[in-house]
Structures are given as structure tokens and as C-alpha cells.
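Missing here: one protein chain of the complex. Every other protein chain is in place.
In order of appearance the chains are A and B, and numbering begins at 1 in each one.
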């Protein structure tokens, strides 16, 4: 009621709840043992990715010695693979691919999920029904099988792999976003934006989405981890990009040799676990920071 | 409740229709059609014959007509023909379903049981040393992709120690008889089931620990204690039932994830399930079969989801109010 005689911007600003100070949030997240451990482990992987071109300028495909050299037996720190390529170089370059696939797929599914969820939640009614049944359908199809089908149909390249992973993993984001938007849109500041005649698009992008984002950020780490695991699984099946050396590619190469040279498959496996563990720890820490009441007890 | 159920069924039907349409789009995105496949198998085939075959199979009809045909076919169980198997797709998939179903059921039972037990135990010891150590183990299991667990287990227990067979569901030429066959299958299934369970054990342990801790702070737990219920009775009779509700939801999710999600495990252990079938179909570029598997698995998932909802409604009397 009082909104009528004040200027639009101040009304919206006044009614909007104070956001938690970002800096403090960050400190709470990273101050916990889980946060520190997660960040340290992730730091190792990021450093590997960054140092790959400097330490191994010849790339992951260069052959450096006799095949099947066990770690410690030759100049290559982590041994050589079935064709005599340096496993260490493969691991460093593979870190790049895993992080890239993880980050890009997670971002794309976040964008799709946020858009679908926000529209479904904000407009409600028929829009909601249509969008949510579509979401249900994507969520119903077995996701790994669906990824395989998309990659197989489109032929395996790093782009089709990222796209396939994104296309199967957005529904969880959409559901979460929708639930959050449903509660946000009832709050006063959104109502007052409506009263002063803001367009729906502007309300969604400037008011609803920013205020509904926190729980979605929490699952971002899960999305990245899932994407990394899925890429490794695809490459392990032989559905990786043949021009890209990823950890999964190396696991796939090592599989026929698992009886004699199991290190070829298990070393890259260890890096996948390390990265996922780092992301999960970080995810837990962020989650605890966003829901402080769940932390103790 | 009837209203809720009707709504839920209607939603399921819509979801199935959307999936069928999506499959149709994918099938049409595949380069080459049935006639190309036939032409490829039969050596060279002249263009006139190919055109007449296309007309006979209705492949040159306009897209909407072909879509309607496709929907009708799928709903009547006609998922196409798998040339490499010389059998209808549905038959091929159905032959592989029992192995996968067995694997999924055993894995769900194992992981729900062990995971929940671990979680409840950890919750009872919350923030003590036992809990911290358990949490760390659980965290590592939670970070390990299923196919890596499978590889590692195979390496240790089949290759190195020789305790379990390397691959397959049965030993060729093994003893006859129901008991002997069951024992043989059991030995073949141990490693695949453990592989598929470890990750989910971690999930259930995390879930039930958090849920138990939350439930134990509820007022009705205090009421139960004030009634004179023993600690055991409080946990088993009052807290556990409430704490298990999210576990039920997760179990439904696990079943739906493993149908068609066990591709890697079935491939590693050479089990004759639908996942292994999908793997073979990918490399044979047998798309009708691949999409047939996708549809059958989706159908199963829709049904499982409905059943889980019904079960949940039975276990949590409050659900009817939320819808």
C-alpha cells in the first residue's frame, strides 16, 4: 500500500531481506576441517591441470620409454602405459579434461535447470505442469544409458560428451529451483515488485533467482563430481573423445592389462576418487555453512 | 487419496508419452535408417529396391504419421527388430531382464540393510571417535565410482586371490540341480552385488545418520522417553520408522538408477543383463535395440516410482495432506 508513493527501486531494496555477507559465508565454509581438506585436495588437482603444459610440453600422447614400465622402475614417475607413454603426463593433462568437463557440464545444467525451475515455479499453472512433466520424463530415463545413447548417436567428441552430461543432469536443479522459487515468490519484496508493475522477466532475473539460488549452489559441487565420474565411465566404455587423454581413457587402456599391469587402470582411478572426494568435502562444508542449525547435534 | 492417485497415474502416462516422443526424435537423429542397415547387410542394393522397401516399411511417410505409428507400435509392445539377434527387440530385452533384476534386488537389499545399520550406529555415537572414523570411510566409499570399485574388487578377489569367478552368471558345464545352480550363481554375483552396493551403502549411511540425528531431536522422542519407553524402544519403535522415510525414497531412486545404470558393472563382470546388452548394442550401432532398452527401462522406472509413492503413503500418513 505504501509502495504506491515511493519510487520503485527503494521499495524493492527496502523490502528485500538482507543477504548473508558473502565474505563471512566463505570464511565459515572454508574454516571447517572438511572445507580445508576439500580445498587442499582440489588445489592439488587444479595445480596439476595448470602445470600440465609447463611440466609436460610434449603432451600426453608422446612416447617416452618402454611400455609397461612400473612406477618407480624408470624415469617416468608413475610408470608408462601400454604404448610407453608417460603416465604422469597423462594424469596431469587428464586433470585438465576432468575439471573442464566437470565445470562446463555443471554450468550448462545449472543454466537449464535454473531457467526451467524458475519459470515453472514463478508462472505456475499450465506452464508449471508442462515443464515439470518434461523434467519428470528426463529424470525417468536411466541417466547413464541416456548419456550413452546421446554420445553414440552424436559420435563421441568432448562437446557431445559435455552436452550429453548436461542434458541428463539438469532435472535435479530444476526441481530444487522450483521449490525454492515457490517460497520466494510469496515473499513481500516480490509482491511489491508486482504492484509497481515490473515485468515478469525482470522480477525473475533480478528478484526471484538471486534469492532462490543458495540451495542450488550447494548442489553445484555434486553436479561437477557426477560429471567427472560420468566422463570417466564413458571413456572407460570406449565412448570417450579419441583425441582427448582423460583419466577415463587411461583406465580403458589399462583394463585389458589389468592382470599384469594393474597400475595403468588404478592410478587414474585414484585421481578420479581424489577429485570427487575433494568436491564432496567442499560440498558438505558449503552445505553446513548454508544450514548452520544442522551442523551440531 | 483417490484423487491423488488418479493425478499421479495421469502424470505417469504423460511422462511415458514424452519419453516415447523423445525416443522417436533420437531414433530419427541417427544417421541411416532400417533400409540402410538392410542394404549394409545384403551387400549392394539398387536405389529402386531401397525406395520400394522404404515405402513398404512406411519410412517415407510424413513425420507426424510416422510418430503416431511409432507411438502405437511402442504401446503395443512392438519395439522393432534386432537383426543381429534375428528377434524382436522386446524379446531380446526381456531375455536379459532377469539377470539385471536379480542384481538390482540383491544390491538394494544389501545396501539398505548395511547402510542404514551403519548410519543409525553412527548417529548413536554422534561426534565420538567411532562416528568420525566411520564418516571418513563412508566419505571415501561415497567418492568412489562404481566401476572403479568393480575393477578393484575383480583385481583383488578374482585375479589375485581367485576366490570368485572372473565373469558371467553361471559356470559352463557346472553341476545340475537347483541348489548347485543357485550356489554357482551366488558365487558369480558376490562381486557385482558388492560393487553396486558400496556406493549406496555410503549414501544410506549418510542419509540415515543425518535423518536419525534430526528425528532424535523431535518432541515425540522426548514424549516416548517420558512414557518410560526404553532406549532401545525409543530407537526402534519411535525414531527409526520416521528416520527411514528418506531411506525409502532413496531406495526407489537406487532401483531406478540401477536399471540401465549397471552398464559398467555388467560389462566388467560379463553379466548377461540389459546393461551389457546396451554396451553391445552401442558398438554394433544397433540403435533400435539401444532405444528399446531405454524405453523398457523407463517403463520399469515409472512403475517402480508409482509403487514407491504408494509405499511411502502407507508409511507416512501425513502425505495425503501435502497433495
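Just so we're on the same page, a residue touches a chain if its C-beta (ideal position, glycine included) is under 8 Å from a C-beta of that chain, and two chains touch if they have at least 3 such contacts.
Rule of thumb we're sticking to: contacts and distances are computed from a predicted model.
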Review point. What does the UniProt entry say the missing chain is called, choosing from "ATP-binding cassette domain-containing protein", "1,2-phenylacetyl-CoA epoxidase subunit B", "3-oxoacyl-[acyl-carrier-protein] reductase" or "Propanediol/glycerol family dehydratase large subunit"?
Key: "ATP-binding cassette domain-containing protein"
Practice item. Going by the touch rule at the top, give the shown chains the omitted chain contacts. Key: B
**Study point:** Sole residue of B:62, B:173 or B:317 that reaches the chain not shown, by the stated touch rule
**Key:** B:317
Check your understanding: Which listed residue, B:66, B:124, B:225 or B:285, touches the chain dropped from view?
Key -> B:225
Exercise for review: By the contact definition given up top, give the residues of subunit B that touch the hidden chain.
Suggested key: 218-220, 222-230, 237-238, 241-242, 245, 315-318, 321
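To be clear about the criterion, only the chains that are shown with their structure count from here on.
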Revision key, fill the gap. Separation of the C-alpha centres, subunit A versus subunit B, in whole Å, is 23
Study note, to complete from the structure: The residues of subunit B that touch subunit A in their complex are 11, 14-15, 18-19, 22, 26, 29-30, 126, 139-140, 142-145, 147-148, 151-152, 154-155, 159, 210, 213-214, 217, 256-257, 259-261, 263-264, 267, 275, 278-279, 282-283, 285, 287, 290-291, 293-294, 297-298, 301-302, 305
Practice item. Please name which positions on subunit A make contact with subunit B in the complex. Key: 133-134, 136-137, 140-146, 148-150, 152-154, 225, 229, 232-233, 236-239, 251, 255, 258-259, 262, 265-266, 269, 272-273, 276-277, 280-281, 294, 297
